[in-house]
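With one protein chain removed, the remaining protein chains of the complex are shown where they sit.
For reference, chains read A and B in written order, and residue numbers begin at 1 within each chain.
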Amino acid sequence: MIFIELISWLFIATGALLGIAGGIGIHRFPDFYSRLHAVGITDTLCAAMFLIGLCLQTGVSIASLKLLLIFIFLFFSSPTATHALANAALLGGLKPELDEEYHGHCFDRRPD
Amino acid sequence: MIYTVAAFAILVTISLALARAFMGPTLYDRILAVNMVGTKTVLLIAVFAVVSERTDMLDIALMYALINFIGVVAVLKLVEQGNFHTSGDDGKGGPSLK
Partner (left out) sequence: MKYPVKHIISLGVLLFALWLGLSGQLNALMVSLGLASTIVIVAITHRMDTIDNETYPAHMNLLLLRFWLFLAREVIVANIDVIKRIFRPGKNISPQLFELPLTLKTDLSRVIYANAITMTPGTVSTNLDKKTVTVHALSIEAAQDLYSGRMANAVPEDYEDE
C-alpha cells in the first residue's frame, strides 16, 4: 500500500514543519502572552499531524489505539495547561504588551 | 527515511524551545518552553516506538504526557503560592517574581 505510505509521510512532514514553525514563533513573538499562541500550534495541529501519520503507518492494531489515546490525552490536557499558565501569569502581575492602536476600542468594534 | 527527518525536526524544535527556556525573560516563558519540550518529547517517543516496532514504548509516551501535564500544573501552583502545603486561600500569593 504505497498510497497510504505516501499520505502518512505527507502528514508526518507537515507535522515536522509545523513544529519548527512553532519553535520559530516562540522566538519571533515579543511577549509571553503572544508566545502562548505559538506554542498552541505545536500543541494542537503539529501533534495531531504526527499522531495521524503514525496511526496510518501502524494500521488497525493495538499501537494505533494507543496513539489515539495519546492524541485524546494531549488534546484534553494541553488547553488546560495553557489556561493555567496564562491565568497564573495574569494573577502574578505580568502585563501583556497590547496593541495601542486598537486598545480599549475592542468592545466598540463589533463585526459587520 | 521520513522518520529520520521527523526525529530531526522534533529535535530542532526542542532545541529552539530550550533556547527560549534559557533566555527567559520571565519565569512563565521558561515554564511555557519546558511544557513545549515535554509535548515534543511525547511525539519523539511515539515516533521511536513506531520505527522500532516496540508498541510498549507507546505506554511510556502516554505516561510522559500525563507526568508532563501534572508537572506543569504543580510547578505553577508552587510559583503562585511559594510552597505546596497551603491551600492557597490565604490571599498572600507567592514570592516576588520580578
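One rule holds for everything that comes next: a residue touches a chain if its C-beta (ideal position, glycine included) is under 8 Å from a C-beta of that chain, and two chains touch if they have at least 3 such contacts.
The structure displayed is predicted, hence computed values, not measured ones.
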item: Hidden partner interface residues of subunit A, rising order; value: 18, 21, 24-25, 28-29, 31, 33-34, 36-38, 40-41, 44-45, 62, 65-66, 69, 75, 78-80, 82-83, 86-87, 89-90, 96-99, 101-103, 106-107, 109-111
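Here is the rule we go by: only the chains that are shown with their structure count from here on.
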item: Parts of subunit B lying in touch with subunit A, wherever the complex brings them together; value: 2-3, 5-6, 8-10, 12-13, 15-17, 19-20, 26, 28-29, 31-33, 35-36, 39-40, 42-43, 46-47, 49-50, 55, 58-59, 61-62, 65-66, 69, 72-73, 76, 79-80, 93-94, 97
item: Touching residues (chain side subunit A, partner subunit B) in the complex; value: 9, 12-13, 15-17, 19-20, 22-24, 26-27, 32, 35-36, 39, 42-43, 46-47, 50-51, 54, 57-58, 61-63, 66-67, 69-70, 73-74, 77-78, 80-81, 84-85, 88-89, 91-94
